[in-house]
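Only a single protein chain was left out; the remaining protein chains are all shown in position.
Labels A and B are assigned to the chains in the order they are written; within every chain, residues are numbered from 1.
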Amino acid sequence: MCAAEPRSPLSVVAVPAHPMIAELPSAIVDIAARRGRAGDLAAAIRAEFGLDLPPPGRFAASGDTTAVWIRPETWLVMAPRGAEGALARRLVETAAGAASVVDQSHGKTRVRLAGAAAPRVLAKGCRLDLHPAQFGPGQAAVTPMAQVGAVLLQRDATPAYELVVGSSYAVPFLEWLTDSAAEFAGTH
Amino acid sequence: MHRIDCPWCGPRDEAEFAYRGDATVRRPAHDAGIDAFYDYVYTRANPRGWHTEWWHHAGGCRQFVKVVRHTMTHEIAGTGKAGDSLPVPAE
Partner (left out) sequence: MIELPRRPRLRTRKGGHVDRDRSLTFRFDGRAYQGHPGDTLASALLAAGVRIVGRSFKYHRPRGIYTAGPEEPNALAGIGTGARATPNSKVTTVELHDGLVARSQNRWPSLALDLMCVNSALSRFLPAGFYYKTFMWPAAFWEKVYEPAIRRAAGLGRASALPDPDHYEACHAHCDVLVVGSGVAGLAAARAAGEAGARVILAEQDFLAGGGLLCEPGQEAWRQEALAALAALPNVTTTLRTTVFGYYEQNMLGALERVADHLPVPPAHQPRQRYWTIRAGEVVLATGADERLIAFPGNDRPGVMLAGAARTYARRFGVLAGSRAVLFANNDEAYGTLAALAEAGAERVTVVDPRPLGPAAAAARRQGFEVLAGHEVTGGHGGRGIYSVEARAIGSAGAFQIDADLLCVSGGYGPAIQLASQSRTAMRWDDRIAAFVPGDAPGQRSAGGARGCFGIAAAARDGLAAGQAAASAAGFAAKAAFALPEGDDPDATVAPFWEVRARGKSFVDLQHDVTTADIRLAHREGYRHIEHAKRYTTHAMATDQGKTGGLVGAAVLAEARGETVAVVGMPTYRPYVSPVTWGAVAGHHRGRAFAPIRRTMLHDWHARRGAEFMEAGLWLRPAFYARPGEAPWDAILREGRAVRQAVGICDVSTLGKIDVQGSDAATFLDRLYTNTFSTLPVGKARYGLMLREDGMVMDDGTTSRLAPDHFFVTTTTANAGRVMEHMEFHAQTVWPELDVQFASVTDQWASMSVAGPEARRTLAKVIAGLDISDAGLPFMGVADATLAGCPVRVFRISFSGELAFEVATPAGYALAVWEAILAAGAEFGIEPYGVEALGLLRIEKGHVAGAELNGQTTMRDVGLGKMAKKGDFVGKVLAGRPGLTDPARPRLVGVRAVDRERQIRPGAHLVEPGSDRSLGWITSVTRSVEPGGWIGLAMLSGDADRHGQRLVAAFPLMNEAVEVEISSPHFVDPENARVRS
């Protein structure tokens, strides 16, 4: 439908590359249950996507679709970028009035940080304890890092993390992240 | 720096929160008059001791968390959701 591919927010200023860090172009949609409709929403999402909307502090994935808890009865649903607005439209249809659906595919930027040193990189801004005994695969948190609000989720025990930040903060966030990871560039 | 036990996110550093004042005042009915609204906006007890207050988890789940905090010792006796009624310890 669109003539142009959407630009990455990381393209407006050059940000150095780093082997541990990669942008994940994604469709990202915010779904918030309407008052009293959380159960209906959960059932509809389960039927359509095969995943259970997770409780606080968790995310759930099915295939390439991920749902992260971000606020009470509110989730971010993420999938690899497809046709413009397609995921949001699918969610509107699925929710059938049980949720407020807001497309954030351009408003949020999703990156992956993976490698044995990843927790040490994050420790330079993240206040949470990411020790395996405290935070592991399947867990998620909304927490500021380096003055930027971020959604953090741990994908696997590599450890591999995903971080979702507001797109206008993506450049300073990535500048901090690559700066913090610089010492591990050869060792990840 | 305090840790505040967000009822949704668990214990988080104070830096993630914004203090938002007395959580015991209630917005009056719209026809309650100027005096009632004046009290709602301006009149505060400023206690030395336990205080039930709002902390907005601005850096996390964006919820207004109720916190019972001791204004002298900064001890936190309990936290809860906006609608919760929290017990306030005796002095």
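In this text, contacts are C-beta pairs under 8 Å (C-beta built on N, C-alpha and C of every residue); 3 or more make two chains touch, one makes a residue touch a chain.
Predicted model, so just to flag it, every value in this text is computed and none were measured.
Q: Touching the hidden chain in the complete assembly: which of A:A114, A:V142 or A:V171 does that?
A: Of all options in A:A114, A:V142 or A:V171, contact with the hidden chain holds for A:V171.
Q: Which residue numbers on subunit A touch the omitted chain?
A: Against the missing chain, subunit A presents residues 1-9, 11-13, 30, 32, 34-36, 74, 84-85, 100, 102-108, 123-129, 131, 133-134, 146-148, 166-169, 171-173, 175-176, 179-180, 182-183, 185.
Q: Need a quick check: the contact residues on subunit B for the chain that isn't drawn.
A: Residues 1-3, 18, 20, 23, 27, 30, 32-34, 37-38, 40-42, 54, 56, 58, 62-64, 74, 82-83 of subunit B touch the chain that is not shown.
Simple rule for what comes next: only the chains that are shown with their structure count from here on.
Q: Show me the residue ranges of subunit A that touch subunit B in the complex, using the header's touch definition.
A: 56-57, 70-72, 127, 141-144, 149
Q: In their shared complex, at which residues does subunit B touch subunit A?
A: 8-10, 12-13, 15-16, 59-63
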